[in-house]
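All remarks here apply to the structure that follows.
As you look at this complex, bear in mind that one protein chain is not there, while each of the others sits in place.
Chain nomenclature is as follows: A, B and C, assigned in order of appearance, with residue numbering initiated at 1 for each chain independently.
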């Protein structure tokens, strides 16, 4: 059977599947499931083209890994075939632990379980099925492999994951400001002492990459309207779960029922043998199909929130300074009470929260520049642009978000 | 409330919502539902980026209508504001009658009900809600308005619908061969005797457009792998319905249940008052969510087909000459029997069918060229390219398609 | 010295110089001169962005050769490093024999000397300088090397030359209709019996490529306005040469003087030792700089034609049926006489001519398709599109072209 297929990708043209193992991984049901998990969750409410999936992203990142390793080999670094296929496998599978609407899920159905942890559970299980063919890939993913740069290509400030998603998200949203010169950046990569570095003449491209990343953060990933949609979905899921907890019968696809019936006190056990099969049954369709049914539910709170979601009647959101939120929340609640929302339900319709781009540029794993004189220095020192230091500042924003178009409850009409 | 929003579109840059009526139509739940109906159904199995929705397409077509009418006005034709907004409304709503996986649906759940008919039902109902603001749009859509070119811009060989979907489908699939020079074609449009015509110097662009359309037909719309996926989905839906008919309990979202319980003998009544609300509850998520549950069903046929679908284990397909199909089908069935498929279930696993690009270039509504000497002639005569005549030939292909990876039924293992 | 440079190319991103020999060829003054020869001559009068040079095109074609050979190697064909570098050198140098405004030059200053012949003279001389390193490249270029496919990659219906110039010309003109899926076509190439073939699944891409080529022919290469400009330049050069022949002193750059003083009776000797150095001194700048000076010349014919050229006052042009030209020419001449043009000068202001896309799709070197069943058949048979046969028809067009804005000569004013 011919496993050297070509995959069409508007972002890079054509992607060849480089080996039998990669082909088999792509064919695996757990990976095929990523076709049903959108990369950008609810961002489609702002950018209607942003419907691309984690499936496409993972394959794109695998392609960039291929390009990067070819570049490094061409610069004289010895990289074995096993290392190549392992690095490709690792980046291909690194996002497998994402559930539908990842951030919302991590806040509601699976609180405090990072997706990386689930990815690792799935990769370990897959490794069993594949008789250990993924052992090196898993080491690279975890960062325990001695040649450190492999982990850096998989997960760092300048990994193939970021390079792919920035360009891919730009392509599908249409936000041209975030597009980066992937091929140029990759051609500038090098290795020194098993660490990933960038040649000095690539400084401008790195600066541009950091700026593009920042732009995408505010223009797309943390776009106000996306936050509104995520806030809405979070409250909706919270209500659904509260109803289940209180014994209310609630339609749901079978796999979603399992998640709804779990709780913080009785969370799902990631180590249970059945967990991988259970987890990989859940995708975007379960949520949407259930939300549509809940839109007809008798519970006023649930059906209202679901219909908001379905018809894109999003919450209102205002960024606030510390101390401002109480007053704004108070006003919002008053208004909601006047429209007939019960006191006890207010918390579903008016919330406060905060976002930051904190996870974004961490202290660890800085981008190192290899100067022409042989020195290795950090990009924030190499750049003439004070901005690069500024970019590494964590920006945290607080917000208040509330429903603005709640229709009167029947008894108030 | 500010209704002059801007919508981000990777294909055209930015689309301004041109009027309050258009804004209200876009906000309507029936239109928002188009966010949940993919433009290209199962094509994502071939082109993973092809996830764009009818929502985005409809807005794009509305934008092109705006461009076309501005061009025609600039050439001195009188077009009233009411005509502009009506033409925009008509093209915006013209695809509202599409269900999920349109072709499959039209073959299984709603046999012989063309989506245009449903669009009209929905538009009429909307028109009631909007106190007749859509009356002129509906006339244009139906082709009963006296100024014929409006209908031609909505539905003809060179309508704004086609111009948008070709470019949009190219963008999201990455098939560059199908991209067309939309802005050039639109700038070449003119009106003579209330008929849409193309200026002579636009001939090459029209030829290119026809070629691009043909390319997209074979490379995308009728791609072999898409046909395999559609064939699979059709059989799967057929089985689900047969099970329902035989009284087998089957999980389904409530709205899908209604459709599954209808039948050719007892079809859904398009004229029933509740039909619009029922129809617009159905979308891609109902099918996918149900298919995922059916993948665990006890019925071997249903679960096998569903798992094929979920894991992209598609049917095999071969185009055949007349007379060849019987032998190929026979071989396929023998093989299936050997794997333990019951004789009575064979028809779900091995089928024949045919496709054509017939609906594509009809006899009616030819593209007229306005020659410099004032003559109006058909593009197939105006072009020096014999190909244009060739392009209008209907190509019909027969095929046989069958499951190749059926696992042994338990009792055969 | 580091010879592994990267060249920035908007069409392909980045092009790495693959070897020291290629680097040295690019650095050679004869090759650097191609920076001063535009690829599309006077097409800038229609498409103002079409200013790209033969330098850029040659490097692009070399890049595609690299891609093609990598693809063929990946399919298991043995290709030696020497063959790779020779094929790259051959395609890099294949256009070196182009002079400024190639078609015009071939019609006036160097009648009946095809540029391929000059390329060969230059390549042979270079080969001497490089101690025979180009011997294999020259064999490939001439088609005498036993492995025929190398010549086909350099010069055939589907060579890397065409693949590059179509995409490049599209990019710089902005005529999107001519863009082709280069990477897809290259991935479909294969070799059978040392002949270049295309895999069956590439048929649609080849059809698209042939259509795109035809579009570019009529929309760009033979665009009416380009013909007008070429006709004008031809007449202008003819007049300059006639003046020189009659002993009139005429400013010209030294190298252009040599060409102007040659004649059909005393042509330049391609085999003379000094020819390569002489020829490679001539470029676009010599013509433009001289035309600007001639615009001030006392000779009415010369100065008029030059000012037409400088200020883009192009000739008028009409395509004619056989038999029509005499009457149109007669009218044009009458008009010119009325404006005071001397009878003896009429032939510079009103001419007839013809163009064809003949050289374009020859009988020889058809594109072969490798069908899945192993057969090799011609694309015109493999394609379901009758158009492909139609495309191979040579279209010849006759035209009459004449000056329309001749100002009155002083004595007539």
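Criterion: a residue touches a chain if its C-beta (ideal position, glycine included) is under 8 Å from a C-beta of that chain, and two chains touch if they have at least 3 such contacts.
This is a predicted model, so every value here is computed, not measured.
Though it is not drawn, the left-out chain touches A, B, C in the full complex. Remark: the omitted chain is touched by one listed residue; of A:211, A:257 or A:366 this is A:211. Within the set C:263, C:311 or C:407, the residue that contacts the chain not displayed is C:311.
Touch with the hidden chain on the side of chain B covers residues 6, 13-14, 16, 183-184, 187.
With the whole complex as reference, residues 175-177, 179-181, 204-205, 207-208, 211, 214-215, 218-219, 384-387, 390-391, 395 of chain A touch the missing chain. Contact between chain C and the absent chain runs through residues 7-11, 13, 27, 29, 32-33, 35-36, 44, 46-49, 51-53, 55-56, 59, 171-175, 251, 253-255, 281, 283-286, 288-290, 292-293, 296, 310-312.
Definition applied: only the chains that are shown with their structure count from here on.
Of all residue numbers used where chain A meets chain C, over half belong to both copies. The two sides are thus made of the same residues. Ranked by how far their CA centres sit from the centre of chain C, the chains are topped by A. Centre-to-centre separation between chain B and chain C, using Cα means, comes to 44 Å. One simple way to say how far apart two chains are is to compare their mean CA positions; for chain A and chain B this gives 31 Å. Residue positions of chain B touching 2 or more other chains, listed in rising order: 175.
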